[in-house]
Structure formats: structure tokens, C-alpha cells
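Take a look at this one; I'll ask things after.
In this view, the complex is presented without one of its protein chains, the others remaining in place.
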Amino acid sequence: MSSTYGENLKLTIFGQSHGPAIGMTLDGIPAGLPVDSEELQSFLNRRAPGRNDWSTPRREEDRPEFLSGIVDGFTCGAPIAAVIHNRNTRSGDYDSLKDCPRPGHADYTAQVKYGGFQDAAGGGHFSGRLTAPLCVAGGLCKQWLREQGISVAAHIQRVADVWDRDFDPVSPALDQVGPDFPTLSAEAGENMRRRIAQARFQGDSVGGIIQCAVTGLPAGLGEPMFGGVENRVASIVYGIPAVKGVAFGAGFSVAGMRGSQCNDPFILENGTVRTSANAAGGILGGISTGMPVLFQAAIKPTPSIARAQQSVSLRERREKTLEVRGRHDPCIVPRAVPVVEAAAAIAIYDLILGNTQTNRRK
Amino acid sequence: MSSTYGENLKLTIFGQSHGPAIGMTLDGIPAGLPVDSEELQSFLNRRAPGRNDWSTPRREEDRPEFLSGIVDGFTCGAPIAAVIHNRNTRSGDYDSLKDCPRPGHADYTAQVKYGGFQDAAGGGHFSGRLTAPLCVAGGLCKQWLREQGISVAAHIQRVADVWDRDFDPVSPALDQVGPDFPTLSAEAGENMRRRIAQARFQGDSVGGIIQCAVTGLPAGLGEPMFGGVENRVASIVYGIPAVKGVAFGAGFSVAGMRGSQCNDPFILENGTVRTSANAAGGILGGISTGMPVLFQAAIKPTPSIARAQQSVSLRERREKTLEVRGRHDPCIVPRAVPVVEAAAAIAIYDLILGNTQTNRRK
Amino acid sequence: MSSTYGENLKLTIFGQSHGPAIGMTLDGIPAGLPVDSEELQSFLNRRAPGRNDWSTPRREEDRPEFLSGIVDGFTCGAPIAAVIHNRNTRSGDYDSLKDCPRPGHADYTAQVKYGGFQDAAGGGHFSGRLTAPLCVAGGLCKQWLREQGISVAAHIQRVADVWDRDFDPVSPALDQVGPDFPTLSAEAGENMRRRIAQARFQGDSVGGIIQCAVTGLPAGLGEPMFGGVENRVASIVYGIPAVKGVAFGAGFSVAGMRGSQCNDPFILENGTVRTSANAAGGILGGISTGMPVLFQAAIKPTPSIARAQQSVSLRERREKTLEVRGRHDPCIVPRAVPVVEAAAAIAIYDLILGNTQTNRRK
Partner (left out) sequence: MSSTYGENLKLTIFGQSHGPAIGMTLDGIPAGLPVDSEELQSFLNRRAPGRNDWSTPRREEDRPEFLSGIVDGFTCGAPIAAVIHNRNTRSGDYDSLKDCPRPGHADYTAQVKYGGFQDAAGGGHFSGRLTAPLCVAGGLCKQWLREQGISVAAHIQRVADVWDRDFDPVSPALDQVGPDFPTLSAEAGENMRRRIAQARFQGDSVGGIIQCAVTGLPAGLGEPMFGGVENRVASIVYGIPAVKGVAFGAGFSVAGMRGSQCNDPFILENGTVRTSANAAGGILGGISTGMPVLFQAAIKPTPSIARAQQSVSLRERREKTLEVRGRHDPCIVPRAVPVVEAAAAIAIYDLILGNTQTNRRK
């Protein structure tokens, strides 16, 4: 398999960057769930290109057309299919990418795997553009989670050497993420934008970290071992291009902690069991504790940069200097924020659909 | 699902810490693969408890009995089943764990999910002991990978504040991992053992990071989007108890890199396409480049510590101080090293079984 | 799951009878496979309505538009997506079907399952129209099988009380199926058409049996137990509306056979192991023998008939007489023939993709 995710729902993402359309099918969704199209569009707009100074000027509408599965504003129980038609369709010669692969992109691995039959134009199926249909599916799941009192929000935790404040791990303020630039600290946001502008000016790019929080999850969600919240969230978040690391709660910092620091003490709060800290990121043994689920995704710098780079000609079997033309996001982290939320929402909703929690008490 | 992994092979891990036996079934393995039982036993011994000063004195044989799937030293095409009988079986009263959950353990989440029906003794199905059957499956996969020229090895990259040397990302020396204590630098190993001894003395525990390398992988392995090497490796590695982070190549450091640093230049080496650096950890677009695959797993400090901790009585609904009795590993990182190798080997072998690489060239 | 099939490929069928479009996504297909669009269209035309005297006059083009996965006539390794736009889209009031379900249709079960949110128009997702995208996927798989020397063909074995000749189980003449009406005996075909015309004249409908043969399969395909050729073929063929029985080889006749008749003797033919009879339908232990695979699908009479029928008003909780308006196929068996071929082709191609046959000999 490849572009299909889910144990209980089945999401398939299709399309290539410059093909006629991209889209998704989402099977296994119960009937009777409301769909708010306007809200979905607002969510998609957070990801859409061409809307600001830090992203690529390619402008696509990203307006999904639903072909099935939704009738009169409610899911009907049949698979949902949505397409987004591409305007910038394939034209011109992209065969150079099959000969001289761009460093940091999937050009070379696609060439090896698909033997030249891959759609190389604009990165084809590996393009970041394919995160648009992921956001369609994720935007829907976000709405259905909210119906159950579950919220998902992310912010930029780091760009280059600039760090935002962290979410409070015990009670993250999801509504304090900036509407224009998704940070908790407006000042950090300003500094990040400055780093991005610098990188662009220098024909280079920068990476970052996104931190995501899910609140309102009941305790007891997730299955042991390979079906835990961590496994399932990581396995979809790594489907977002450029993600090179995923970590939960205190993440890689646990390596430097003592058990006495890392174990979150249990407390009672108005009769509810909670923990007074949240190094676990809301997950013990793969299963939700009822505390906020927190995770980070490390995003590498955009591989498309203006500088000349070292590559090879696969046909002529010689080394060669490559210059990538076109304008590209000098930092994809801001636009990846809703994509991380979408991925998290899909993973969580899938877990909810398949939850095997017992109804009995011993 | 829960304790079942794999797209092409199907691995199910069963058992509870103090039940009659733990074990695994492994379905989907081709016939005719040789099995070296002695080598498998050596691999399992690396994980087994009670063999040194830094781990729990509970001593189990960890000698798997194969019930099916292997005949005369070769796989026969039928599912492989192996059991390891437990000697320390359930006795005494473990119900206190259902009432007063240990911080950092799955006691509370299991209680919520399973309503008191879970096997609480020794952590039940959530016990680290369940990594033994994972190592049986992984030890087999390691052997079958080696037949194809693929090697998997890991070392301790960090314990507490002590760091080992990294694997050279371009040509990792897998054979330089210490036989007694799995570090590249013997001195770092000495210091780590000292930190572990300190923590034990203080009734506390320490965490760490394991770095794993896979060499000899052909280019073109892995599927796009959700079927990439990263997704599939992360999704099994998070099945190892205590893992809170998984990252590939430069990992979370990519956040601080420029594109011009993070893009690995393509070069030709004796006619073969390689990259002169390996920030990508051997993976672009989810697909192997032919360079070593490198990843890290962050391991939290053992949650079982000797110190008094804050918990709650679930029945009496009041806060309560808990003391965890018994002796435990003050650091599980050393014993987790072969487990990480096992998980990686299973994920890679699963990907190889389902590889859809084309045979044609355009 | 529901509308998703496959272990190695993942096929999702979407759409409702009167929604904007129907279609499919097909993930997991290797790159470099040729696609002959004209031949695919000819195949689809065999299923399309409105082309003859025995089927519904609703006429749809059934011309798939490929949105992804195929570039310049070859698969590119990314998921294939195809849509067929509906012309007869939803209009008018179909709510009567939610109140007063048609006997033999899924109206009642959909109402119970989806609570009134289902798309009732024209049967919604349960409509026979959804077999068009199944034929798109199956038509592609047929082409790819033929590349490997594997052919799939079906004929009408029975309509009402008229029987066609059977395929010779040892060497079925796939090319002798009639081009206009898919029987082996033209005379039987004539008689079947007469029965269908009679049924139509009487405001009624008739059922039948389709027999399908797959030739050229190598021996050794299929997995034991639940992954056998029979399990996998049956599990997709039951996805065709109106199928109530699936049987292999001698099928239900085995019940009346002796072992000495039912065991197919092994023989050598030009050095190749074959069987001199084929009661097994080319399958032993779920695995192909190298002989033709033969199976039957029993198709119930079209539930839409002109006669008044007994039903209930779900809202008023009272019994009620129902008259189904509109014109419908008095027999869907002829149009189901390519659909059965499509289903078989998909199942077989899926098995080939995941084949775990060993390369070694002991």
C-alpha cells in the first residue's frame, strides 16, 4: 500500500501536482455527521498557497468538489469523495527531473522505484500539494471531533533558531494561536518571519518544529502495542512531506530526565483523575490518560532553494550542477501547521471509530 | 487492532507478564528461509534480564519454543508460532495496581480501558517483557535481511547527560558497537554505566536515546505517503514501551538547518549514485535512497523507581502516596537496543515483502 | 470498512446513483503498466445500460475520466483515480423510499443503518450503477493480467429455466462467448432472451447464473486458509449487487459426488503436470493448480418489478401496497457478465501482487 491510511476509516489520497485533479476518498464514516462547508473552506485556506509573503506565489483555489458521501450537509454513510481541480496542469518538459534529481526531493527515489514512469512534473504524487486533500479529510474529522468535545490545534514551536512558547502541557490555550501567523507569542512570530525573509533573500530555506495539542480526549483511547495513539499519529504525520521527526509529550527531552521528573503524578481535580504534569503527552502505554495529547513534528527546510546544488545526470552517469528554477516557499512550516492538525484529527477519529473499550466494570 | 503489526507479514504479540506464556505468531513469511536457532538465541540474550549489573535481577530463560512454521531449520510457509513460558507466574495480590496506579505506567489507562478486567500483574500485556517475542520475530527478520545483504545495528546514543559518538551517517561502522555495553565509544559507555549506577543508588532512573542504522538497503524501498519507510518504522518502534520520540536522519536538528545544509548532494561513487552527506537518513519521499537508513528512538526513564510517588486511590477517590516495591532496571536503554533493532528489522522486512517497485524502465 | 477491497491493492468505490459522479481509486499498482483506453471503453460498453432490448433505457455514457495515476498511457505508480459523471442526477422526491422500502432492495436496511441520512435516490450507493467503476478497475486489471498470459471470460450459464453449455472445465473456449449476447450456445441465448422478454411483458423479472473462467494462471497462486483464491474471489464477487451464491469448480454438485469422481487425477501433458478433470475448479487448498479457475455466481431476479408489492410505511407503521415506477432491466444477468469478469480480475491481480511463493527448491 502507499497512499491509503486507516484501520477503521480508509483514506486514500490521489493526484499529482500537475495532473488534472487531486483528491481523496474517505470510506467507513458513519452516516448523519454534519458537514460545515464554510468552516472547512476556512480551514483549507490556512494551508493554501499564494496568500502571504512567506509562501509560493502559485495560487490555487483549493476548493474541493464533493462527488459523493455527503447529502444535504450530512454524511450519508457511503464513501466520501472530493476532488480539487488543478489549474497549473502539466506542460513543458519535466524530464530533466528524471535525469538530474533535485537534492532533498523524491526525484531520485521515484526514478529508481518507478523506472521513469513517475509523473515528475512538480514532484508529482510527492508534491506538498497533496496535503490539500489530506486537509479536506482532516478538516472533516476536526469537525466531527469537535462534536464530541475534542479540539485539535497546532502552532509553530520553532523556525530556524527562533522558539515560540510551548503549549502549557496541562492546559494548553489552543485559542491563543495567532490567526495570521500561527505562534503563541506574537514576537516570536515576528522573528520567525524575519528569519524566513532572510533565508529567501539568500536563496536558501529554513526548517522548524510544529507542536500540536489535542484536548478533550477521553481516557482509554488507543490500543496496546502497535495500535497506540503514538503509533497511529506518527504513522500518518510521517505522511506529510518534509517531516523527519515525531515526538510525544516531553519528546526527546525524556533522555535527559530522571524517572522522578518524568513520571507525572496522579492527582484528583474535582473528583477527576488527572496528572499534575504532562511529560507523557497524555499517553501511557499507548492509551490516552484524559490529559491533553501533545506532540511535535520536525519539518526540514524546503528542499527547493535558489542556490546551485550538486547533483548527477542519471543518463550520462556524471556529476552535474543543478539550479532549481521557479519560486518556492522558503519555509513550509507555517503552511504545514493545519496539515499537522489534519493528520492528527484523522488519526484520532480513526481510533475513536475502532475503540474497543469495555463497557463493564469489575 | 492492537497487538498486530504489518501490511504484508502479520505479527501478533501475545501474553502478559505473569501469565503462563508470552509469544508471537508471524504469518505471511515465504517458505524456504533458513533459521539459525543459536544465532537467534544470542540475539535474544542481548535483551534478556538478569545478566548484568544494570538490569533487573529477575531472570528468565527467554528460550522460545517454536510450535509451527519451521521444519528442519527452514520456514515451511505456514505461520510461525513461538512461545516463551513464564517462570514468574501470577501469584499474590496485584489488585493494588488497579486501585492505585503507578505514575508513568499503563496501570491507570488500562484500568479505564479494560474496566478492571486487565491482567495487572507485572504490567500485564504492557510489560516490557512483551519485547521478548518481538525480538523473536525481529531476530528472524534480521537473519532473512542479512541473506539479502541488509544489516541492522543500534547503539546507545545518549544516557542522561552522556553522549556516545554518532554513527557516521554515510558509512556507519555497525561492527564497532561494543559487545558488552552497546556504545561506539567505550569511554562513553563507562560514563553511562556510572550514571545508571548513580540513579539506582538514588532510587531513581534515567532515560536515553538509541540510534539505529540499516545498511545494504536497495534504493526504491518504501511506498509514498503513508507507506514510507519512516511511517512504517515509526509505527512499530512506538510499540516498544517507553519510546516517546522517533526521528530519522538529522532528526529534530533539521529545524535548525538551512536547505543548503540539509539537502544531501548527489554524487557518483564507482558509477553508483550516492549522497555525500546523509541528513535524510537514507529516505527521500518515504523511499530509500540506497544510503544507510538512520533513526533515533527516545526512551523515557524507567517509570518504576524506589522513591515515594504521588498517586490516587481510584476506589476511595483520594490522593495517596505510593511506593513501588521490587527491584527494577534503573535504565532500560541498554536492553532496549536489540528491541529497536528487532522492530526495525520487522518493518523493513515487511516493506520488502510488499515492495511494488517496477521492473520496467522507460 | 465497506466499499474498499484488497490486501495488496486498495480499491475504493464511491458514488451514489444520482450523485454528481461515481468513481474509484486504485492504490498499490506498480508503475509502468500500459493502459489501453479504447479497449477499456469497449469493456465498459458491455456493461453500459440502454444499448439493447433487455436492459433499462437509462443511457449513461460511462466514460471514465482519469484524474491521476496514469501518464502518457502508463501507470505512474501513484494511486489511480477515475470518475464517471452522472447525467441523471438527483431531482424530485425520493423520500418515499425511506418510508416505504422496495422489497428485495436495500432501502430498508439502509434506512435502519443510516437512519434516514442515506442517499435514497435510485438506490444511492447500493445501486447497480456502482458496478461501472468496478468495471473500470477490473478492466484495467484484465489488461494487466493478459500481459502475463492470463485471460478472464464469463458467460451466462443459466437464465430462468434455460441453460447454456458449460465451459469445458479442462480447456474452456473463452473466445466462443457470443459477442452480442454472452452465451456459448447461440440457441440458448435466443431462448434466454425470450424468457427475459416474457418476464418483462408480465411485469416481472428473472434471475440466472454466470460462469466465469480464468485461464493461464500459474500454479501456486493464493495463500492458505483465509487467503485462498476462493476466499478472495468470493469476497469481491459478493460485492456485486444481487449475487446470492458463489461456487467453484463442480460447485454445489460436489455434494452428490463420490471422492473417486471428485478427485481430479494428475496427469502429465508434454511434461507439465495437469489434471484430466477439473472438479476442483483449478484450486486445491485455496491455491491454484495451473488448471483453469472456474466459478459460478448466482444472480437473483431484478428486485424492481412492475407488479404491485407488499411493503410497509415505516413512519405510519402500517402495511401498504407499493408500486415501483420507472423502467428497469427485467434481467440484469447479461449486463452482470462483464462485472463478474471485472471482480475476478481484480481479485486475481491482488493475489498476484501479494504472492509469497518461494523461489527456492528443496
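In order of appearance the chains are A, B and C, and numbering begins at 1 in each one.
What we mean here is this: a residue touches a chain if its C-beta (ideal position, glycine included) is under 8 Å from a C-beta of that chain, and two chains touch if they have at least 3 such contacts.
Note that the structure is a prediction, hence the values are computed from the model and not measured.
Although one chain is omitted from the display, it touches the following shown chains in the full assembly: A, B, C. Among B:76, B:170, B:197 or B:268, only B:76 touches the chain left out of the display.
Chain C residues in contact with the hidden partner, per the touch definition given at the top, are 1-5, 7, 13, 101-106, 108-110, 112-117, 125-126, 130, 158-161, 199, 204-209, 219-220, 222-228, 230-232, 234-236, 238-239, 241, 243-252, 254-268, 271, 273, 275-276, 279-281, 283-290, 296, 298-305, 307, 309-312, 314, 317-319, 354, 356-362. Considering the complete assembly, chain B touches the hidden chain via residues 1-4, 8, 10, 12-16, 19-23, 25, 27-28, 31-32, 65-69, 71, 74-81, 83, 110, 113-115, 117-119, 124-125.
Within the entire complex, the positions of chain A that touch the omitted partner chain are 8, 28-32, 74, 77-78, 223-224, 353-354, 356-360, 362.
One rule holds for everything that comes next: only the chains that are shown with their structure count from here on.
Among the chains present, the centre nearest to the common Cα mean is that of A.
For this pair, chain A with chain C, the centres built from the Cα atoms lie 38 Å apart.
Shared interface positions of chain B, i.e. residues touching 2 or more other chains, are given as 223-224, 354, 356-360, 362.
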